[in-house]
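Every protein chain of the complex appears in place save one, which is left out.
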Amino acid sequence: MKRRLHLGVRARLAGVTLLTMLALSACAQHAQSALHPAGPVSQAELGLMGFGFWIMLGVFVVVVAVLGYSLVRFRERRGDQGLPPQVEGNHRLEIAWTLIPIVLLALLIVPTFRATFALAQQQRGPGVVQVTVVGHQWWWEFDYPQLGIVTADEMHIPAGERVQLTLRSADVLHSFWVPALAGKEDTVPGQSNTMYLEAARPGLYPGQCAEFCGVSHSEMRFDVIAQTPSAFAAWVQARQHPDSTPATAQAVQGEKVFAQYGCGSCHTIDGTQFQGKVGPNLSGLGTRLTLAGASLQNTPKDLRLWVSDAHKIMPSTVMPNFSTMSSSDLHALSAYLEGLK
Amino acid sequence: MSAPEVRTLEATPVGPYRLPTPAENTKLGIWVWLASDCALFAALIATYVSMHGHVGHAPTPQQLFDLPLTATATFVLLLSSLTMGLGLEAAQHGEHQRLMRWLVVTMILGLAFVGLQAVEFTTYVHRGLTPDASNFGASFFTLVGFHGLHVTFGVAWLLSIFIFVVRKGPLGPRDLWRLEAASLYWYFVDVVWVVIFTVVYLLGKVS
Amino acid sequence: MAAAAERIGGLARGEDRSASAVWSWLTTVDHKRIGILYLFSSMIFFLFGGLEAFLMRLQLMRPDAHVVSFALFNQLFTMHGLTMIFLAVMPMSVGFINYMVPLLIGARDVAFPRLNALSFWLFLAGGLVLNSSWLLGGAPNAGWYNYAPINTGAVVHGVSLNPGSDTLGIDFYVIGLQLAGIGTLLSGINFVVTIINMRAPGMTPMRLPLFVWASLITSLIIVFAFPPFTINLVLLMIDRMFGTGFFDPARGGNALLWQQLFWVFGHPEVYILIMPAFGMISEVIPTFSRKPLFGYSSMVFALVVIAFMSFMVWSHHMFTVGMGPVVNSIFAATSMAIAVPTGVKIFNWLATMWGGRIRFTTSMLYAVAFIVCFVIGGMSGVMLAVPPADYQFNDSYFLVAHIHYVLIGGALMALFAAAYYWLPKITGRLLNERLGRWNFWLVFIGFNVTFFPMHFLGLMGMPRRVATYPANLGLGFWNTVSTVGVFILTAGIVVFLYNLKRSAQHGELAGPDPWDGRTLEWSLPSPVPEYNFAEIPLVRDRDPLFAEKVHGNGRLVPAQIAEAHAAEEHASAHPAGIHVPNPTILPFVVAVALTVTAFAAIFRVWPLAILGLLAAFFAIFRLMYDHDPGHYVQPEEGAR
Partner (left out) sequence: MGIGGPQLHTGPEPRPAGRAVGTTRVHLLVAILLAALTIVAFVSVGGHLLPVGWLIPLLLVLAAAQVCMQLLYYMRLKWDRRIFALLFGGGVALAVLIVLAVHAMLSL
């Protein structure tokens, strides 16, 4: 099966800035790495990881040096006789190696506390973009309550601004993780968690569910697309005024197929009679980069593959296999869905 | 390599050695087990206190709990502790008949407690509190039922001692630990009940 | 299985030749034979768990691979974790504790020999029930910690929370672990009593070998940590079988209740796995450095503090569930604090070697490797204790690396050290040192090549428990390296197995004291006779045998024996020989009855379940009241 982030940039993706694409091609390898932070939250976390690491490395070097010296210096040699001095202890030494770790840990714990409280702060208010993230088996729903937008698989945020997240789950535990932007926070059914993140610059930051959530856990991915504030505003504008009218004859046929197969009982398409809530909201599907928990590239071909054989890509997904759908119906359906703007 | 310092080997002053008796081992074993059982009930009580707020559409504790019934059950169990103690004392004095009488009384009291609990449970179920009706129901039946199982097991244990005595004759000093072990368990079940009726019934009625 | 164990144990034991060999293993109450049973069966489970790991690494070697299906992969990592933790490492430690603790404290057996047999059979039954799930419709598939609510399999909006899985898989988890858990708990109680009550005269608390201290503390942790887990399993069982909603948020339950109760047990469980390793290392290093353990009192104190602290840190497994900065900070502080007593232990081991005369036996090599690997695991542990850093580390391969550095680099290296150190006492034959070196270097290199890259993988954004990963994240290289490491590690294990087999047949005879040992077990013949000590020794030093070798005439002084209150209950010297308990089949019967109950509960055949339970209770009461007259064994000439 094809994976996302394939670099075949296509003209359809005009909704995403060219800059994003460039950033993507430049560092796709590190896009999901906690070692290449792209925002203040992940930067702060990396700072603490590093601080802890250097302290630990220091201790490790001491231990290994003492160990190595002992092994070489005090190894048994031919002709050794008698016993070495039977030293049973040394209170001063023992107190020393109790106190020194305490001091080192005290050094570590101060910034730890500070960062723990700082990262737990919340900001509400009209000026802060609020996103409600809902984990589903196996896709992510992103709601923008202030903006009246519901989307899936990709979260658009303005770069350089703090974004406040509320995390929920529709079924089991999931964990929301965009390594380059922020550490993870679990989505717990029956509970709302909060976190915030910020992308310092526009770019595409892949994320993934980090808490085991069932058979296709490994396919539960998503992208965070950070855009310049103006591009973000344009995206919001487009999403608030979705164009759901089929433009071609084939697309008109596709809309009928969509209705005929009952797709609308699970999926919502804004501005139509399709208002199902089980699966992802499909409004503006044509502008998205990926499909199906970001496990597929958004191409008409992959879309048809997904509709006809979803369980091959994502075993046990709620999405049924429409394997009996005729080829022409499939093509019509993909034309309709890819035409949603 | 310097020579090791010369020392004389002296044991800590010890008297003549004897192995621990089964009584000593068993009593310690029982105590360790009871300590572990504390953790068991602690986990159940933790579950109860964090779950009992969810009553759903089922009756609430305040609506259900019947203090006179609980008080009766409590006194029955309390009394059984006393009779257990009197039985143990009789055994220690070698008064075989008295021991057997107290054993029977204790078992009857234990069964009466379990019976009262069965009555209580059926009443609640009839009034709409089933284990799957609400999490108050689930955690209540689990916690109190678990204690009931402990009492039932205690009765079975006492019965086994009763049968042992019937078959092997009066409990001699060498077998007294069997009764002692069972009595520790019996008292412990009563101790746990004190905690349960306070946390579940009394506090449940209050708050 | 028992027959195969006989082949190893036949060297160890020779009595009861009239009865069939299998029967004698089924009925044994000798702590040494039970120890061998533990070691043997945990070894088999270890190979199973290893096979599961091997398949997972094959799947993850390349991106987008399809060696196994997603569903099978999830069962593999679940069963790998369960098997290694509950059925391999823990019982392997229990095996050594069983065999060695009575010898180390100068006792003839444990406090409750028949309970000991029951513990083993329940553990084995639990392990077999759990693994039978492979054949009976699919193994549990929600990870070894089996988080709620996916573990309830509840149906929400017409869809199962655990779709695509066999509905019974997690029932095997629930029932199998209860069974094994009861066995472990009984073991724990038995060893607490044994160590407190059964010590030879003069074996004061501050003269107990460190391994005995570690065993005592492990047992205490078991006693206090297993009950919350049992309750968790019971609640889940009620949820799954009787339709309650403890863990189902859709019905007012709380998914985090499982996590809380699980980690109240789960964190101490980690210390149950590593404590015996601390003890083993503390025996091996002094012996091969020819020095007493440095800072004995602080070592004991550190063990006690670690055990206590292990109950205070559990929520550091839950930094990302949204408990807020106050709770996270508290648990960060307690978690970091554990590093202090742990550091004390490390430095005391180093100081024990310092100034000694170190012999590089395979056992010692493993002890040194333990220090290096465990320090790495401990340090990544401190890094994980920093909540903001943990937001990145948690549930990533960094965590996978950490736990394997603790459990393989720590526990398993120590178990290997103990195997090379103590198996000669058990089999009577030394393991081959040349093969031992091959074994060591392959395991050491293979282990590090496998697990060190996982630190990088985690930081590069690879979550744990993913069945596959896309090619474009750049994770392929280190995953391939890791899988190559598994091949090396596997080769090392194979060499070990070969060494076991070869040495059991042709190994050099060990004699009573092959290492110039310091503690009581080296005063006994190898293998150890049924009654352990022909005469109970008088303990006159913290290193009793060593002190007698240096300051006395090299032999232990027998203790003065008091006249017993009731001669037959006392295993003291007796004109007719040494009193030992008789074998009995009843513990095995109890385990079989409870196994029937277990399967009946899994398949909801309630009458049969109750029948099995009654049969078990009947057998238990028989065990309690059947008078065991025991029998008398003549000590061999010159034994001791």
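A, B and C label the chains in the order they appear, each numbered from 1.
Everything that follows uses one rule, which is that a residue touches a chain if its C-beta (ideal position, glycine included) is under 8 Å from a C-beta of that chain, and two chains touch if they have at least 3 such contacts.
This is a predicted model, so every value here is computed, not measured.
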| item | value |
| --- | --- |
| Displayed chains contacted by the hidden chain, counting the whole assembly | B, C |
| Residue in contact with the excluded chain [from C:Tyr99, C:Phe224 or C:Trp522] | C:Phe224 |
| Among B:Leu82, B:Ala112 or B:Ala156, the residue in touch with the chain that has been omitted | B:Leu82 |
| Among C:Met100, C:Leu161, C:Leu257 or C:Leu303, the residue in touch with the chain that has been omitted | C:Leu257 |
| Hidden-chain contact residue, picked from the options C:Met206, C:Ala471, C:Leu509 or C:Ile585 | C:Met206 |
| Chain B, residues in touch with the chain not shown (by the definition above) | 12-15, 17-21, 23-24, 27-28, 31-32, 34-36, 38-39, 41-43, 45-46, 49-50, 67, 70-71, 74-75, 78-79, 81-82, 85-86, 89, 91-93, 173, 176-177, 180, 184, 187-188, 190-191, 194-195, 198-199, 202-203, 205-207 |
| Contacts of chain C with the absent chain, listed as residue ranges | 192, 196-199, 201, 204-206, 223-224, 228, 254, 256-257, 260-261, 264, 311, 315, 323-324, 327, 565 |
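The working rule: only the chains that are shown with their structure count from here on.
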| item | value |
| --- | --- |
| Rounded Å distance between chain A and chain C, as computed from the means of their C-alpha atoms | 37 |
| Between chain C and chain B, distance of the C-alpha-averaged centres to the nearest whole Å | 31 |
| Chain A-chain B separation of Cα centroids, rounded to whole Å | 51 |
| Residues within chain B bordering two or more other chains | 1, 4 |
| Per-residue multi-chain contacts in chain A, two or more chains | 80, 83-86 |
| Touching residues (chain side chain C, partner chain A) in the complex | 64, 69-71, 74, 141-143, 147-150, 156-157, 159, 161-165, 249-250, 253-256, 289-298, 320-322, 324-325, 328-329, 332-333, 336-337, 339-340, 343-344, 346-348, 350-351, 353-360, 368, 371-372, 375-376, 379-380, 382-383, 386-396, 459-461, 463-474, 550 |
| Chain C residues touching chain B - in the complex, by the definition given at the top | 111-112, 185, 188-190, 192-193, 196-198, 200-202, 204, 223-228, 230-232, 234-235, 238, 242-246, 251-254, 257, 260-261, 264, 357, 536, 538-541, 547-548, 550-552, 559-566, 569-572, 617, 621, 624-625 |
| Chain A residues within the chain C interface of the complex | 1, 3-6, 28-35, 42, 44-46, 48-49, 52-53, 56, 59-60, 63-64, 66-67, 70-71, 74-76, 80, 83-90, 93-94, 97-98, 101-102, 105, 108-109, 112-113, 115-117, 119-120, 137, 167, 171-173, 175, 177, 179-180, 182-186, 188-191, 193-194, 206, 208-218, 278, 315-318 |
